[in-house]
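Missing here is one protein chain; the remaining ones are kept as they sit in the complex.
Now for chain A:
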Amino acid sequence: MRKLPDTRPAHSLISGRAGSATRHESAHKHVSGDALYVDDIPEPAGMLYGYVGLSSIAHATLKQMNLDAVRTAPGVMDVVTAKDLPALTDIGPVFPGDHLLAEGKVNFHGQVLFAVAATSQDAARRAARLADVKYEAQQADLTLESALAQEHFVRPTHTQRRGDADTAIATAPNRLSGHFKIGGQEQMYLEGQIALSIPGEDGSMLVHSSTQHPAETQKLVAEVLGLPMSLVTVTVRRMGGAFGGKETNANQWACLSALLARRTGRPVKLRLARADDMTTTGKRHPFHSDYEVGFDDEGRILGLNLKLSGNCGHSPDLSDAIVDRAMFHADNCYFLPAARIIGNRVKTHTASNTAFRGFGGPQGMLAIEQIIENIAQATGQDALDIRQRNFYGPDGRNVTHYGQTIEQHIIAPLVARLTKTSEYRQRREAVRAFNSENAILKRGLALTPVKFGISFTVQHLNQAGALLHVYTDGSIQLNHGGTEMGQGLYTKVAQVVASEFGVDLSSITCTATRTDKVPNTSPTAASSGSDLNGMAARDAARKIRQRLTEFAAEKFAVPAESIQFANDHVSLGAQRITFAELVQQAYLGRISLSATGYYRTPKIHYDRANASGRPFFYYAYGAACSEVLIDTLTGENRVLRVDICQDVGQSLNPVLDIGQIEGGFIQGMGWLTTEELVWNEQGRLLTNNPASYKIPTIGDTPPVFNVELMPDSPNTEATIFHSKAVGEPPLMLGISVWAALRDAVASIGEHRTAPLLDAPATPERILAACDQVRAARGERQ
């Protein structure tokens, strides 16, 4: 560069600071169709299309796989099976068990047997259906019940203990026990799984992948190809939704496309059609809850024995951590004086269940909420009173069953606030009045709380990196290890950097997440995206700002402490120059304008052997109040009104946070109402497309939907601008809908019979619960 560029104009009033209601950085590109997803990238010359052949049986020995018809199908350039793999064959992310291509055995219906590369997507898909496969069928464990009964586990059972639960229950004035089933959930990201691999020099590979975990995708591609990681670059600009479904489940398609690219020497894109995507990838774990609870006459829990059994599918994948997180959330907001929480990792011959927003937390939380509801009917009290009575509190009621002390007592005031703003008590009376006047339609009301632990429970994942460049025109390029899946992470982290430099957000360009810019990153998961990457980016920004400050202090002979970065300018005593001018001066003064940033979460530790420690840096809280209407003749239902109060600390961006809250709530509502996964007796997923698997539509959004951020509630921990994580916690607000539906059913029996309402509460299950309560009422009369 001979001549410095014109500096960027300074804004009189800058926008986009941390805390401001800034729009999503890609919003204008989303609406115009200009935002590029992997399938939209202009196709490189000579590109081939990959596809996969799937097993049509759940558990079998592979006797013979005749792929002649596949090989000779029109357009086919390559076919690959397990025996062709050059290096790593098992891409299990934590524990082994996930074969890239089936090796001699099939463990679930829809397992990938082989991959094909052809000259068009259509040719590849057609060819993949031509395989002639001979199976020797074996007994398949397809249900949680049967596999649990036989103690088929993918990982050992784990137990968390506090006090003597058996004695506490035995000596309690009241006892209840029961069994409760919780359904799984398909992530249903609108953009399906996809990867595009482009071979380069020296055997290198560039992989465009729709992945939440580029570093792991990179590692696995390298290992599958037998390359050092340094020769593989994974990049992702954005995903069309992920929700956990692309945390580990994106890896297989990246590895296969890279493998086919390596073998053919041509770029290969592999995109799954929806039905195959839903069949072969993992979902939220279905769970069973078996419990025994002792409580006093006011409904205070004295002792709890809870067995949580998660259906992990055929392999461990992330299930150890997922079942752990279910166990960590089996208390929700409630103090358990004595408890034994057992977590089973059940193995079935189904697709390996995986991460999905909440990561087991929702299932653990729903289990305890179902127990609370039963206590309400047993004691004849309003479920909200039972909940409030059981909240954690100071003085002897502030330690969880895994030994973490609750330091911020937010839930009681938050719920008190929502009780008032939602007019819960008045509406309880109105609901009662409505129900006494209506024989067929019944209303239900529920207010449920959420406490969600923030941090990866796998300690080493709690670290992040960033890379920041300032160019000589004053523009800034930001890169960090977090991925953008719609949550607005790029926007939030850019806001952090804008705040550090006092520049307008438009000065900052977020570039695609790439393993060659920031290495060894963690998945964008566990709600940690802005906590971790925001801090790492701030670290990088502060390094550069510090260099600029030191340079300016010397050059302009002003005390460093007096130098201020604000409004696109830098104040240097009496002088004020633009940020860009200072940057140019610094460049000429030979100051480095590029920095890496790094962060690791402090304070956390957990001793799994003793099931005790502080796994979470802090907790995020929230509560929702839902009112529903059910039809007791058909089980059809509507959500009429929802009020939410969510604790996001000091919000980094209120509009993005509200988007996460509303979207999370509706997703949680879908999980517990219309989203039902059904397999046939051979283990084939029947609900494998959006025609049969029903996520909420616009008509399911409650006509009254009030969302409030808990005011004046900065995080007491030193998080980025004292904000709190917001990705996962709101999903569990959807539990209020399930509880309200149950409340409406219970009203048929004057709330004296506990309805048996497994999740999801489909119209069919609601009608069955109505019949059950009606029958109990009939017996009483």
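Observations on the model:
Criterion: contacts are C-beta pairs under 8 Å (C-beta built on N, C-alpha and C of every residue); 3 or more make two chains touch, one makes a residue touch a chain; residues count from 1.
Here is the rule we use: contacts and distances are computed from a predicted model.
UniProt lists the omitted chain of the complex under the protein name "Xanthine dehydrogenase small subunit" (options: "Xanthine dehydrogenase small subunit", "Electron transfer flavoprotein alpha subunit", "NADH-quinone oxidoreductase" or "Polysulfide reductase NrfD"). Of the listed positions A:145, A:636 or A:708, the one in contact with the omitted chain in the full complex is A:636. Across A:129, A:603 or A:752, the residue that sits in touch with the chain not pictured is A:129. Seen from chain A, the chain kept out of the figure touches residues 23-24, 26-37, 39-40, 42, 122, 125-126, 129, 187-192, 238-243, 273-275, 440-441, 485-488, 629-631, 633-638, 640, 655-656, 658-659, 662-667, 674, 676, 678, 686-687, 689-692, 694-701, 703, 705, 762-764, 767-768, 771.
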